[in-house]
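Just one protein chain is left out here, and the rest sit where they should.
Should a chain be cited, it is by its letter among A and B, assigned in written order, with residues numbered from 1 in that chain.
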Amino acid sequence: MNTWRMAWRNIWRAKRRSLVTMAATAFALGTMIFFAGWTTGFSTQIRDSAVLMTMGHIQIHHPEFRDSYSIYKFIPDFESKIKALKEAQFKISYRLYANGLAAFEKSSAGVQICGVDADLEKQTIQLPNHLLKGNWLDRTDKDGVVLGRYLSETLNVKTGDTIVLVSQAADGSMANNLYAVRGILKNVSEDIDRAGLFMNTDTFREFMSFPDGVHEIIVSYEGDRDLNAAAKQVADIVPDMEVKTWRQISPELSDLSNYTETMLIPFLVIFYTAVAILILNAMLMAVYERIREFGIMKAIGMQPLRVFSVLAAESLFMTTIGTIIGAAFGLAVALHFQKVGIDFTRFSDSITLSGVAFENIWKVKVTVQSVVTPILMLFVMSAVATIYPAIKASVLSPVRAMRHL
Amino acid sequence: MIWKMAWRNLWRSKRRTIITLVSIVFGIFLAVIHTGLSDGSYSKLIDMAALMGAGHVTIEPIGYRKQQNIEIFITGVSRMIAAIKTRPDVLHASARIVGQAMAATAEDSSGVGFVGIDPFDAKGQLVMLNHIIEGSFDAPSNASVVVIGAGLAKKLGVKLKSKVVITTTDKSGEVVSGLFRVCAIFKTGSDAADKYSIVVPIDSIRKLVGYGPEDASQIAVLVHDQRKAKRVAGELSALAEKHGGVSLPWFDVIPTLAAFIKIKSTSNYFIQILVFLLIAAGIFNTLLMSVLERFREFGIMMAMGMTPYRLWKLILAEASFLAVVGILSGIVFTAPVFCYLHTHGLDMRGLVGQKMSLYGIMFDPVIRTALFIDRELIVICGVFVLVLITGLYPAIIASKTRPVDAIKTL
Partner (left out) sequence: MIFRGRKRAESPCIGIFLFILFIGAASSYAGPSKSANENQSDADAIAILTKLDDLWRGDSSHGTVMMNIKTIHWDRNLEMEVWSKGTKKSLVRVLKPLKEKGTATLKNGSEAYNYLPQTDRTIKLTSAMMMASWLGSHFTNDDLVKESRFSEDYTSKINFKGNRDGQDIIELTCIPKPDAAIVWGKLIIVVRKSDWAPLSIAYFDDDGVKKREMTFADYRTLKGKLVPLRMKMVPMDKPGEYTELVYENLELDIDVSDQFFSINQLKR
């Protein structure tokens, strides 16, 4: 009789034993898939949040801008640069920066004024969606500003209040004007929370007497492109400007992203060890218990190689069935949480890590890798667990085998 | 009799027993190490946050949370500190005067946050002071010296002994200035500290802002075990109220870090449960398998007069022995590893780099296990109970053996 058929029949002859073994492997795989999805989601989220929230993948500045944040160190000719970048399949938004003072009734605070294109921001960055109160700027809004969260608390303002903004304009005169608070942001990053004040580009240009140029171009892309390759591409388009990736601009954030991925490792090891023990356990038990049975088979003439093959085949079947069931359950749970996310918002509505805020809903991310790797690991572990007892069963003399406990 | 039989049964089938014991030992190992590491990692974070800022428990003026202002302060601090230090849970307590100012030199000026602390008292109290790279903070508490971060030193163009004029508002709202000289430079690696925070001797800043000798912005209390912060805060609240203050645990003072830790600990619990389930599955598997293979044996025993109930008890007894032996071996196996991880920790520096900063808190990426014996005992008891519970189903199956059918099995 064919090895496979024998293996198959053997399995179903000892239903309870086989079911228990398969249940164990299914459970192991299910948890592995869920866990892999969860850890992938966690690290991706950290990375994406930073990028999408405010930094973009790549940033362009005048080479001396980041030394002094001087309003005079702007990117010239920005419209043609933006056009060229868009043609290269990038998403663009830009910023103008100045320092100033905001005052409301008795309070005042130093602010970083940020002129943005209200519509472009919505396309590239999550910031416009990240409002605690009120609304984002409308493109036609000439008098509206949006404040960072802690700034609004320092000034004690609500949406609808009017603040005074004072600064030194680009032509040296005292810039001062009144603006209405349209919205207040949720936590974004430490700097923005404490001192961020957003207005439309046109408003900025008028307030600061700054007719031309931008200070920062933010470049984003969709999909999984290589960050450094994209940066090089951008640098080729804007050769005399400084081009940096988000990792270079915020090494702290880059570190955090690496840190969370690395710090998971000890816990991953612990987790997978637990899984391995389970699998080993299941397989060892399954095979060892059969040694007596195979002793009898050998006594009536079964070849050692055949014994080994049958045992191996049984193990393979059980692992496969366990995989199917485990994958089904694991994926179902993982996909559910990919959609819904694990909601931690009852602890706080956002948390700030390395100066950047993250949504407090942790999403599981199911990727091909997060499913395939656990499955491969499962098969490897089962194989390893099966080999020794299978060999033993095949070489042991029938008499000793039958007496095996 | 049951117990003797159970014990003998176990050692008759050495292989099965060993496999089960190994599962239990690993179970203990993984559960204990995991709990230790995760407790350790965020205990460390909390302790560092306490060191960076205002202690595990902070006593501050009423209303300070809403409006942090030099104009409100607590009084009678030295009496309070003396009383606080007598408590066994407290490691240390020190008074601070904190606020914001402009630091100016001939080169440039910059907004800073200052902490006034007694230099004598300050050892190990502030992270900045633990990372001094040049100079020292050994000065009398009224000396006009300042400790600044490397980033700020660069911006202001100063070195040791350079002048820095600090301008701030005093307690009546007047703008005041004082001259200080750089006595030490620190480098924590975190921008928030290195470019913004300065440390001054408490009495010199006291004079500048016009506080009396018993006034201060806060008292920072450090405890031995950060888990006791809430309780200690509660115990100190009466004392604080007498002096115009409130007593807050760290998580009320730094809610963002508290949220982060809450999430980390919740997800760690989650992983812990998964690990427990996996271990349980393994042990269940083994126990069940061994029962399934012994039907013939059970059949014979029943034929010879053993009752189903006694058979059930027998299996449970076996499970109990397995549990006890497994746990003891587990402890023996785990303890040295645990201790190593406690003293040396898991060194992640090769992968992550020399330092890591989170929330402006610097730490080295070496994960150590926390020696919270009570937590580990709970884990161990948990495993014990788990083994017993997983033994129930196999025991029931065993007791349902039908002798005649059983003897007929191969």
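Assume a residue touches a chain if its C-beta (ideal position, glycine included) is under 8 Å from a C-beta of that chain, and two chains touch if they have at least 3 such contacts.
Worth saying up front: this structure is predicted, and the values here are computed from it rather than measured.
Considering the whole complex, the hidden chain is in touch with A, B. The chain not shown here is touched by just one of B:G63, B:G111 or B:G212, and that residue is B:G111. Residue A:S70 is the one among A:S43, A:S70, A:Q126 or A:Q338 that touches the chain not shown. Contact with the chain that does not appear here is found for just one residue of A:G30, A:G56, A:G100 or A:G183, A:G100.
Only one of B:M5, B:I72, B:M102 or B:L392 touches the absent chain when the whole complex is considered: B:M102. Touching the missing chain, out of B:E71, B:D138 or B:E174, is residue B:E174.
Remark: the residues of subunit A touching the chain excluded from display are 68-70, 72, 99-101, 103, 108, 110, 164, 166-168, 170-174, 176-178. Within subunit B, the residues in touch with the undisplayed chain are 100-102, 104-107, 109-111, 144, 157-158, 162-169, 174-175, 177-179.
Keep this in mind: only the chains that are shown with their structure count from here on.
Put simply, the C-alpha centre of subunit A and that of subunit B have 26 angstrom between them. Subunit A contributes residues 14, 16-17, 20-21, 24, 27-28, 31, 35, 110, 187, 190, 252, 255-256, 258-259, 262-263, 265-267, 270-271, 273-275, 277-278, 281-282, 284-286, 288-289, 292-293, 296, 344, 347-348, 351-354, 360, 362, 405 to its touches with subunit B in the complex. Those residues of subunit B that touch subunit A in the shared complex are 12-13, 15-16, 19, 22-23, 26-27, 30, 33-34, 37-38, 41, 111, 191-192, 255-256, 259-260, 262-263, 266-268, 271, 274-275, 277-279, 281-282, 285-286, 288-290, 292-293, 346, 348, 351-353, 356-359, 365, 367, 410.
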